[in-house]
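Missing here is one protein chain; the remaining ones are kept as they sit in the complex.
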Amino acid sequence: MSGEGVPANDAEFHDEGGVLETLTKLRHSPTSLAGLLIIFALVLMALFSAVDNFVFDRAIITWLHADPHAMDQSMRYDDPSWEHPMGTDRYGRDMLSRVIYGSRTALTIGIVAVGISFVGGVIIGAVSAFFGGYVDDFLMRSVEILYAIPGLVLAIIFMAIFGPSIYNLFIAYGIVGIPAYARVMRSEALSIRDRQYVEAAKLAGLPRRTILFREIVPNGIAPVVVQATLSMGGVIIGAAALSFLGFGVQPPTPDWGRMLSDGRTAMVVAWWVAVFPGIMIFITVMGFNMLGDGLRDVMDPKMTVEATPYDDWNIDEWKEKQRAATTESDLAPDTPTTRADGSGPQEGDRS
Amino acid sequence: MSLLEVENLRTYFFTPAGIVQAVDGVSFEVDAGESLGIVGESGAGKSVAVKSIMGLIRDPGRIVEGSVRFDGRELTELSEAELRREIRGNEISIVFQDAMSALNPVFTVGSQLEEVIVENTDRSPSAARERAIELLDDVGIPNPDRRIDEYPHQYSGGMQQRAMIAMALACDPRLIIADEPTTALDVTIQAGILELFDEIQETHDTSIVYVTHDLGVVREVCDRVSVMYLGRVVESAPYEELYRYPKHPYTQSLLNSVVTPDEILDEINPIGGTMPSAVSPPSGCRFRTRCPEAVEECVHVTPRARQVGDSHTAACLLYDESNSHEEPTLREITNQTND
Partner (left out) sequence: MGLLRYTIRRLLQLIPVLFGIVTLTFVMMHALPGDPVRLWLGTEPGQELADELIEAHGFDRPMHEQYVDYLVRLAQGDLGHSFVYNRPVVDLMWERMEPTLVVMGLSYLVALPVALGLGIYGAARHNRAGDHVSRFAGLAGISTPNFWLALMMIYMFSYNFGLLPATGYTSPFVDPVEAAVLLIMPVLTLATAQTALLMRMTRSSMIEEMREDYVETARAYGIPERKILLRHSFRNALLPLVTIVGLQVSTLLGGSVIVEEIFAIPGLGRLFFDSVIEQDYSVAVGVTLFFSTLFLIGVVLTDIAYAYIDPRIKYD
């Protein structure tokens, strides 16, 4: 490429990010499809809970099954039955309704916290890689400081400082996650920084901010998305752990971690209080991990070409088909005789 | 009887995108002490062909047809264990293109040489070390007794390739396959490596199969040349013969595109177009889509190798006096019945 006056025709230089393409590739991975299905079901559950809670004041779930907040001391620690498939807790509240409502808290925390980590990490990582030097040193050392403190310990201290609430939980786990994203984004951005289309944009005199957020970030975002899917599970577990320890979501908001904490004290008399919320956490996290696993495989070029079992191919049958097919198509106008247009070598005879 | 006889070899790769017919009916022979060059563009299936000889094709690839006879033994019928014990390393060895990645980065050059020696001979570890030093000396590595304990990354590119060649020589094989051994090297270093191959052939009387895309390289080391295009051998001849009287249009255009000092730049004719995909190669003659001489018939007839000179064969309809339809396609059969 010549040095002067390269037109800033970005589109020509872009690698295909290919988010859609990636998603269509996912259909070959049964694991990630199952994961996607789980997540979809959970999102529906959470949306239902949210709408029901804020718009209808829990009317729908009460009508369908039972009010997750309604206490009934006569029903204290009732066994799982047709009326209460997951039993009741120590205030006689229906566990099934509470477990359904718990999906809202779990998913919200996961999505908001991961969103905070994502945005923070992408900005820090991209800025760090793009500017390099002291900026890079300062940002990366800061990130390492955060990284050195165990996530749960950092989150507990944060909650102790700002008080236990669901909003602080978002922020706590959002901050805890930033280092991982920043590192992924930085290493991606470093490899993109010297590519031709970035060079071209620089030579064209685009402002640095434009280059950073229109050229570098979009092209390096894919691995960060994988990181997000894979860390979603960890965040949901972490937030549940915090609630379990009493620092997170406060009663009476239904939350799986909080329910487990109640279940712990009641385990001898009421195993169901400790079993079902845990299973829900497991399923949720499993869903995200399955999806993330598939996504990573699809995006990793080394991992994509999977062998197709030979048994799937009947070579002779296939050969026949090939012959029939190629002969057919080659009789189209594009026959070789008409293609001798001088673009190839002239005069074959050299002897 | 030749030392190595490859006949109608087909090696396919079964990928989700379809079957890659990397090698599709390749035949060649190598006599004892002879060196054969296999020439072609990248993607012609040269590497796959020679790796097939040693049974080095891995999933999703497989040899689907053909035979490889080495010293009268059918190699395609040997089990993995037999190949490992009796053929690989001690009878046939291979030098890869990129020595840097072909050597294990976390072991010393010496320990990798010694492992090969111990695995393929009944030498003791200490004897293997002596032999390894001797080998490094043979391939022209200075201070071999010191450099044997160094890691591959401490060697220069040329040195790494020499170490690789030392490994190939370790058990006195009868055939060495060199898979583009100089492609990754500077021209000056390349010359040294080519000299080394010449020397090996003379002193050890080893047969060499030399895979390359560079006809100039072939001139240095090879007695005979087979030209490959898209999974098939299109022409085969002694080097001088091929260079003076290329018969196949592909060979002709290949020779045309070689830059020689006495040629003026605009006389060079690169081959037009790109090689079609080996997943759905053209029917009939595979070169026809880029061939200046192609005729309608090339679509239907798969040309067979024809004698066109003294031990010179070419697979092109131009030299097919009989014009007989060797492998009629389905389409053709139906056409004929319709007419």
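The first chain written gets the first letter, and so on, giving A and B; residue counts start at 1 in each chain.
We take it that a residue touches a chain if its C-beta (ideal position, glycine included) is under 8 Å from a C-beta of that chain, and two chains touch if they have at least 3 such contacts.
Please read all numbers here as calculations on a predicted model, not as lab measurements.
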Contact residue for the chain not shown (choose from B:Asn90, B:Gln161 or B:Asn256): B:Asn90
Residue, one of A:Ile171, A:Val225, A:Val275 or A:Met299, that touches the chain absent here: A:Val275
Residue of A:Ile171, A:Met267 or A:Met299 in touch with the missing chain, whole complex considered: A:Met267
Residue of A:Met86, A:Val217 or A:Ala240 touching the missing chain in the full complex: A:Ala240
Residue numbers in subunit A that touch the chain omitted from display: 31, 141-142, 144-145, 147-154, 156-157, 160-161, 163, 233, 237, 240-241, 244-245, 260, 263-264, 267-268, 271, 274-275, 277-278, 281-282, 285-286, 289-290, 293, 302-303, 306-307
Subunit B residues that touch the omitted chain in the full complex: 54, 56, 80, 84-85, 87-90, 93-94, 96, 98, 101-108, 115-116, 119-120, 151, 153-154, 164, 167, 170
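By definition in this document, only the chains that are shown with their structure count from here on.
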Subunit A and subunit B: spacing of chain centres that average the CA atoms, whole Å: 46
